[in-house]
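In this view, the complex is presented without one of its protein chains, the others remaining in place.
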Amino acid sequence: MAKPVCVVVGVGPGNGAAFARKFAAAGLQTALLARNQVYLDELCSSVEGSRPYRCDVRDPNQIIDAFTRIKEDMGPVQALIYNAGAGQFSNVEETSVEAFENAWRVNALGCLVASQQVIPDMVQAGRGNIVVIGATASLKGSAGFAPFASAKASQRSLAQSMARHLGPKKIHVSYVILDGIVDLARTRQAMPDKPDEFFMQPDDIAQAVFYLTEQPGSAWTFELDLRPFAEKW
Amino acid sequence: MAKPVCVVVGVGPGNGAAFARKFAAAGLQTALLARNQVYLDELCSSVEGSRPYRCDVRDPNQIIDAFTRIKEDMGPVQALIYNAGAGQFSNVEETSVEAFENAWRVNALGCLVASQQVIPDMVQAGRGNIVVIGATASLKGSAGFAPFASAKASQRSLAQSMARHLGPKKIHVSYVILDGIVDLARTRQAMPDKPDEFFMQPDDIAQAVFYLTEQPGSAWTFELDLRPFAEKW
Amino acid sequence: MAKPVCVVVGVGPGNGAAFARKFAAAGLQTALLARNQVYLDELCSSVEGSRPYRCDVRDPNQIIDAFTRIKEDMGPVQALIYNAGAGQFSNVEETSVEAFENAWRVNALGCLVASQQVIPDMVQAGRGNIVVIGATASLKGSAGFAPFASAKASQRSLAQSMARHLGPKKIHVSYVILDGIVDLARTRQAMPDKPDEFFMQPDDIAQAVFYLTEQPGSAWTFELDLRPFAEKW
Partner (left out) sequence: MAKPVCVVVGVGPGNGAAFARKFAAAGLQTALLARNQVYLDELCSSVEGSRPYRCDVRDPNQIIDAFTRIKEDMGPVQALIYNAGAGQFSNVEETSVEAFENAWRVNALGCLVASQQVIPDMVQAGRGNIVVIGATASLKGSAGFAPFASAKASQRSLAQSMARHLGPKKIHVSYVILDGIVDLARTRQAMPDKPDEFFMQPDDIAQAVFYLTEQPGSAWTFELDLRPFAEKW
């Protein structure tokens, strides 16, 4: 029998890659989406049973095309991890229409379109998981985060609406609030003085995401906040 | 001396028209924006000191153009009431990319662009009011409200970000949560059995919006919820 | 005809006194409750139509007794402003059972008991206002605010439950979130370097509280946040 399929949309070198490794280690085939083909190929060579799908999630047609190929290549999707999350950090005076729209396309519209590609098969199977990766900004519109926060709030509302609609169809939609800085080459460089314990470990986040997909139907979580133990919040 | 200028974006026959009448009665000139020129002309003929500006807020260029003309015709804007709020009521499976995008353009992107047209003059004046009209859906992503709720959540987050950034510059941004059905010909027809007290009166909502613009600087409200006394919530 | 009666529970020298002055100026008789008789007498001598009622709100019997006397002296109550709000600022390790209980008695239990004294007459009259004065801590349990925050959260939940139950009976219950430092001799002394605009003015807060009691029934607010324009939040 074919292994179940997990799609990770937005596989950067931190969380996305960790999600791919975690679900692969748990015995799933993984379809990995990102914009950079070279990076994707490299990542796939290190994750067993994974396949690369180049995709710019700002364009619904590219998403539709990628999921069509995934289904042909690997079969119906059982778990969708929506991890695409770029967005500009700027206040209302500094924000261009383009930056505002891009943040919303990546975080909200892309999430809708990707979800719509997998929902019919999940409804038919009577099972499935959609995990959307959010941030503190999903809950709070800070002064310097106009595009990112409003895009994340839109995404969270969409995920909540999906969870309520799809729960009775046995599709578990959940939302992860990352409240901390992820340990990446980029963040370490930007904050060289912070101790190790300041950073969130991608593998620990991946473990939490995987846990959500394993919850039994009588006790499903919608929203899971995650932060490092020493975080001020 | 010229009367101060209030712009109402999205003047339907209910709240928008009531906002126009209220601010006009308080001695302001009002610039009224809607898509329908016939309706706009009719409304303006009944509101003293008002001018019509035909505008589809889904198109940033139309907003920019309208505000350019408003400034030429009437002077810098002191109060912006962002009341455009259309959005489809549908669940994730029924929602098209177009409907999802339209809801976000009307509620969130339009609010950004309209606000950006008035902020520079308000900053220079060291005063100003931006009131954004939200809904219960701004706070809650219900199953059958995917496009509307996610657009309203995006709008609310943007308003909060603007409030935090602009407060110290003495521009008061506030957000109104309408939690009830507004008394309109359309809603009465759809719910013929409901008693009068079930409905929110546009003039009462307008009074609350006006109150927000009159708050002294030591005690500003960001979020104001409004509902009829008998509402279940 | 007798003037309507407003009771202010917890009339310190800042907000409470301002509430008394505002409602008195609006033509109501005011019954003022505090623990200190000397202070109460002094305040009453400066507020027309006011009467002092010595009361420690931690003791339900004292509340019941005070409201019995108020009704005998002045008639049924039309507006109750619950402003008692003491509470210790300490973390969980520093908090005694007594301090934790005192905070809850002042903020939550006292609010229940005071409300219960006026509800029957308000139900019979088919009108009435109960305004409860909260704080940012009502919404957020910060590390160093264990007793105060948990008492304020309890109070807010009670007010919300009352609002939902009493709304259909035409009694308007509302909750004010004060998000800033009130301008008092005590706070000025503690923060001598802060500019005037850092502080919230009691008269401005009183104006907002009075506004809540004047809202028409088709558009009632439950929760009103107030903060100075320059506040970081």
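Letters A, B and C name the chains as they come in the text, with residue numbers starting at 1 for each one.
By definition in this document, a contact is a pair of C-beta atoms (placed from the backbone, for glycine too) under 8 Å apart; a residue touches a chain by one contact, two chains touch by 3 or more.
Values in this document were obtained by computation on a predicted structure and should not be read as measured data.
Looking at the complex as a whole, the chain kept out of the display touches A, C. Considering the full assembly, A:227 is the residue among A:3, A:35, A:188 or A:227 that touches the omitted chain. Shown as candidates are A:53, A:82, A:148 or A:199; the residue that touches the absent chain is A:199. Contact with the undisplayed chain is limited, among C:46, C:68, C:124 or C:142, to C:142.
Those residues of chain C that touch the chain absent from the view are 60, 91-93, 95, 97, 100-101, 104, 108-109, 112-113, 115-116, 119, 137, 140-146, 149-162, 164-166. Contact between chain A and the unshown chain involves residues 164, 167-168, 170, 172, 183, 197, 199-201, 204-205, 207-208, 211, 215-233.
Methods note: only the chains that are shown with their structure count from here on.
Taken over every residue number at the interface, the positions common to chain A and chain B amount to over half, indicating a same-residue contact.
Chain geometry summary: the mean Cα position of chain A and that of chain C are 45 Å apart. Mean C-alpha positions place chain A and chain B at a centre distance of 33 Å. Not a single residue position of chain C touches two or more of the other chains.
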